[in-house]
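These notes concern the structure reproduced below.
Removed from the display is one protein chain of the complex; every other protein chain stays in position.
A and B are the chain letters, set down in written order, and residue numbers restart from 1 in every chain.
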Amino acid sequence: MPPDFLTVVDILGTAAFAVSGALAAMEHRLDPFGVLIIAFVTAIGGGTLRDVLVGNVPVSWLHNPTAIFVITLAAVAAMLFGSYLKHFTTTLFLFDALGLGLFTLTGLEIGMRYGLSAGICVALGTITASFGGVIRDVLLNKVPLIFQKEIYALSCVIGGSVYYAALQMGVQGNWLKIACILLVFFIRIIAVRYRLSLPRISVK
Amino acid sequence: MPPDFLTVVDILGTAAFAVSGALAAMEHRLDPFGVLIIAFVTAIGGGTLRDVLVGNVPVSWLHNPTAIFVITLAAVAAMLFGSYLKHFTTTLFLFDALGLGLFTLTGLEIGMRYGLSAGICVALGTITASFGGVIRDVLLNKVPLIFQKEIYALSCVIGGSVYYAALQMGVQGNWLKIACILLVFFIRIIAVRYRLSLPRISVK
Partner (left out) sequence: MPPDFLTVVDILGTAAFAVSGALAAMEHRLDPFGVLIIAFVTAIGGGTLRDVLVGNVPVSWLHNPTAIFVITLAAVAAMLFGSYLKHFTTTLFLFDALGLGLFTLTGLEIGMRYGLSAGICVALGTITASFGGVIRDVLLNKVPLIFQKEIYALSCVIGGSVYYAALQMGVQGNWLKIACILLVFFIRIIAVRYRLSLPRISVK
């Protein structure tokens, strides 16, 4: 059962990222091609940047028809049922938070496969999970949201660090992954629920 | 004759892309260095992204003195004769549309060389032809034009799909290429002539 859980999280997370991209694009009144591209970039941008940085090419999504299918479907669904999907904000947020956890672990593992140090592995996990949203915001001409509010990347850093530490201590397996995904998930949910965010820094 | 035709289209297309970048930069009152960079990015940005995604490195333009020469010349010409070039908007548009067709085929072929699937090859062709303009717009702090209006990327998708299908059916050669370039060219011209564009999508 656990492997199925991870596959399901992967698909739900990818779909949630794609829908969030598509809805953001629709708010900017892009045409269908633009909505599709932004959905893709949001869903695969972080993993693409990670792959390019370590040299894992052709980058993953070029060989991943499932992801392409899921993203296309999610983008089309967003275009057709945009106003309806808005009733499912909470559901989408939960899927997004699960995806955040899984993508952090995936990125971290690729860093380990390339023999990179602990901090870099955690950074690659965080990049994988969060830079799709950064590229989405850049393309939509906004200062990236995650630089400004909410504990988004921080939940990846914490979940990734715990995962890395556990692996170093010899713990491994799907249950560890699920535990770390849920850790990211709950940090994220608590942060949003209680409106926690890092203080903004400015030059006095 | 046909190979010469393709070389000529390559040079004219590259020059048209570079001029369009340079003129856009001049509208933003950049300095000569900025104009040159935007001209380069517009002309080689799409091919660079494609090369980076598949791992075709060092990326093509680093080994392509002709392209570098053509782009530099086009950028300098735009800076010297900017107001004069504006009388040739239509000519530039036609060269641009030819380049769009050729670059789509070039990108698609690189995807095939890396053994990627049909949809991905067409996507790489479209990225090659259209993402230079996306990066240009991001650097000039605008939401990319092609996400908003006119059938630009769509003409690449159609032309690329026909080319891929023809190759799979055993058709090949320069005449096929020229036919597909002209297909992209005419879709683009008809779209602009009749102001066709995809409807904008927004959340109701």
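The rule is simple: contacts are C-beta pairs under 8 Å (C-beta built on N, C-alpha and C of every residue); 3 or more make two chains touch, one makes a residue touch a chain.
Quick caveat: nothing in here was measured; it's all calculated off a predicted structure.
Of the listed positions B:Ser20, B:Thr48 or B:Thr106, the one in contact with the omitted chain in the full complex is B:Thr48.
Interface note: of A:Ala18, A:Ile38, A:Leu98 or A:Leu154, the residue touching the hidden chain in the full complex is A:Leu154.
Only one residue from B:Ile11, B:Ile37, B:Leu94 or B:Leu176 touches the chain missing from this view: B:Ile37. The chain not shown here touches chain A at positions 52-55, 114, 116-117, 119-120, 134, 138, 141-144, 146-149, 153-154, 197-204. One chain is missing from the display, and on chain B it is touched by residues 23, 25-35, 37-38, 48, 52, 55, 57-59, 62-63, 65, 68, 79, 82-83, 86, 138-141.
The rule is simple: only the chains that are shown with their structure count from here on.
Mean C-alpha position of chain A lies 31 Å from that of chain B.
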